[in-house]
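Take this structure first; my questions come after.
The complex appears here minus one protein chain, its other protein chains still in place.
Coming up: subunit A.
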């Protein structure tokens, strides 16, 4: 997408022997009006300012790769807009940059994530996992002192380094604990309440309750190293000496529990610590797992059965939606598309009204109309169907909603297509004595299909991933009692969403693998479909 090969065409506007400037703030003909020069300088100036703005945080974080990319992109932009030669690139670059940043990179990231076990419990490095396990297993050292705690700092109350001012209630001795260790304070330097809580100390600023509360997360993570372990704050007024029960031992590459003696050995292929029975600690780390996320779908008994069920329903849902909306839309279009019939316009503009309504809120309205106790549908029909309680009822309900939402669109496009079929074709058929239905079947319908096939394929592809259509109406439910992750109306994209953002702990790696599956399926269906309608060959 760089150089134009149509330089000859470009040259038509320049006189013979006219030398085109290679660079400069001028147009293709070498001259430029002041106004456009100003605009160009302004636009590039804004680009430079934005680049500068973007550079500061990168420099602060020492993110040199990011900075390198930023500089390269900015240089590329300046080159493209200052050089008179790369004309197509001037028009392509804005969209392409966005496309790369927010579509291509995420897609590549998704695919690479699909080969990892990334997710809750597998986020960071092994070292981070070890730290987390040790911190989580801290228990009070038996027989150790519980100190009275005041939070203080040596600097500014908002951001200064934290200090724990501690009083031993047994001996009334005072200490200052920092990240470096514990130091006893001379008795005269401290003023404390009768219960031992230090109010003032020389060289330290004691935080007020409000100031301390604002830094509670920092305080919770703060610890003062001691011989037996470390001093940890318990709330804002007590501190105890604790030691981790579970510690990492490099020799066996394992985690050992001091009390029970159990060990969990690191499994590098799985990113977790597991004992002899295969029981894993909840905290693991992120590793590549190869194709496991993909093969799990086939080999893991539990995942396979629910995945296949979902896949099947996904096809039924997308195909069924296209079929019923097309059928009803076509029926209404044929019925109303009759020359001489009055009120066609009125019918049309009212029938397509749902198409103009915001779909998201109308999906929610439908969900509530299906509500068992309060819903309009049960009240009006006198039924007491628990619409989202049983799989068949829920499936009928979501399809019905899609019919309402989608048939208007099909009605519109069918009407358009019907009107574009030349009248003499159908007339010829009727003169030949063909019955109307026969003429429709043999002449009109095939022509319609040819015209509308690409739309039907797009509609299928859209509905295959119709997240809102499921998530907002049935929520994917009802769920079988043994599997809260895969419901009867779940399609793959709602399943993916639940895996990644549902309450049960994020499984980004597996969710990404399901995304890749969806992509492969939709791409296959679309390519086959478009091949058939020959849209692909129209690249000219």
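Please note the rule applied: a contact is a pair of C-beta atoms (placed from the backbone, for glycine too) under 8 Å apart; a residue touches a chain by one contact, two chains touch by 3 or more; residues count from 1.
Assume contacts and distances are computed from a predicted model.
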item	value
Complex member absent from the view - protein name from UniProt, among "Sugar ABC transporter permease", "Nitrite reductase (NAD(P)H) small subunit", "2Fe-2S iron-sulfur cluster-binding protein" or "Succinate dehydrogenase flavoprotein subunit"	"Sugar ABC transporter permease"
Chain not shown: contacting residue from A:73, A:92, A:254 or A:316	A:92
Hidden-chain contact residue, picked from the options A:208, A:305, A:335 or A:390	A:335
From A:141, A:254, A:316 or A:369, residue that would touch the chain that is not displayed	A:369
Residues of subunit A (touch criterion as defined above) contacting the omitted chain	1-6, 9, 12-13, 27-29, 54, 57-58, 61, 63, 66, 87-92, 94-96, 98-99, 101-107, 109-110, 113, 328, 331-332, 335-336, 338-343, 347, 349-362, 364-366, 368-369, 371, 373-376, 379-380, 404, 408-409, 411-413, 415-417, 420, 423, 451, 454-455, 458-459, 461-462, 465, 467-468, 471-472, 493, 496-497, 500-501, 508, 511-512, 515, 518-519, 522-523, 526, 536, 539
